[in-house]
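Missing here: one protein chain of the complex. Every other protein chain is in place.
For chain A:
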Amino acid sequence: MATPKPCLAQLSRACLQLARSTPSALPIRLFSTSTPNASRGKFVPKIVSKKEKPVAQSTNKYIKKTVVKKKKARTTYKQYDLSKEETFPLLDAMRIIRAWEVGQKPTSVKYELALKLKSQKNGPVVRNRLRLPHPVKTDFKVCVICPPDSKYAEAARAAGAVLVGEDDVFDAVKAGKIEFDRCLCQTDSLVKMNKSGVGRVLGPRGMMPSSKLGTVVVDPVKTMRDMVGATEYRERTGVIRMAIGQLGFTPEEMSSNLKAFIEAVKKDLSRISDKSTKELVEVVLSSTNGPGLPLNGAFKGTHTSVTSKELSGP
């Protein structure tokens, strides 16, 4: 049953409209609200249809009042129009970078490569390990977690591992003394390692051994040998970045490194499942302190005035 209140309100509105004697005060029901709205005067709140009416907000003051509807998040990484991009042949790019890095220590400055991919935000990422023809860094400090009196421990020590053992390693890691760049685990010590809680320390640094990454192995020495000179790369936010050479490398060495890396990445891209396709969009060469120069794939351009011999000096 209808309450008397709305009826009264309607009645009074009708009376008021009549009293104002506006031309729109007709006794018929209007479907459009614009005329009655105008007739109500400037400062009176508009009559709003039910559809337009704001949803009654909760009276709880601790709850946020307006919930702004979120824009649908994009599922792919943003791509840019590359037609206006200036690209460089390798020799020109190296000349600029070498000029930029003048006076820096050739040992500490590295060439870096960024490969921009056309890819989705979710789904598989490119992640692999590669041995470059001319390795960038050869002196890795490796830690091997294995039973200290096993044959693996001896072999690992002989192969040049910095830290070998089980409990000593866990204690050192927990104390914050991490003096190695890579960590391997022998399969026999896996259970012990997982119980020891070193994952809390090693995990954020990306050094926690896991079988997924191929760092939990039966024979750590063999992996160690493979690892020397090999670098890992992975895709982050649609870009693969990796150190590709030292500043002292000659253009030929750089070119062979670049080729090997790009080919490896292309192979990885083709191996990824058919559900999400990825393509290589852009190749940018940069250095530790230098600018990023998009490469066009050529070794020498038409305007290149520099020879590769000139860029081979120390």
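Simple rule for what comes next: a contact is a pair of C-beta atoms (placed from the backbone, for glycine too) under 8 Å apart; a residue touches a chain by one contact, two chains touch by 3 or more; residues count from 1.
In this section, contacts and distances are computed from a predicted model.
According to UniProt, the chain absent from the figure is "Ribosomal protein/NADH dehydrogenase domain-containing protein", selected among "N-terminal methionine N(alpha)-acetyltransferase NatC", "Exosome complex exonuclease Rrp40", "Aspartate--tRNA ligase, cytoplasmic" or "Ribosomal protein/NADH dehydrogenase domain-containing protein". Although one chain is not drawn, the whole complex shows that of A:Leu130, A:Ala172, A:Val239 or A:Ile272 it is A:Val239 that touches it.
Within the set A:Ala99, A:Ala158, A:Ala175 or A:Val191, the residue that contacts the chain not displayed is A:Ala99.
Mapped onto chain A, contacts with the missing chain fall at residues 80-82, 84-86, 95-96, 98-100, 102-107, 114, 116, 134-135, 138, 238-239, 246-250, 253, 282, 284, 291-293, 306, 309-314.
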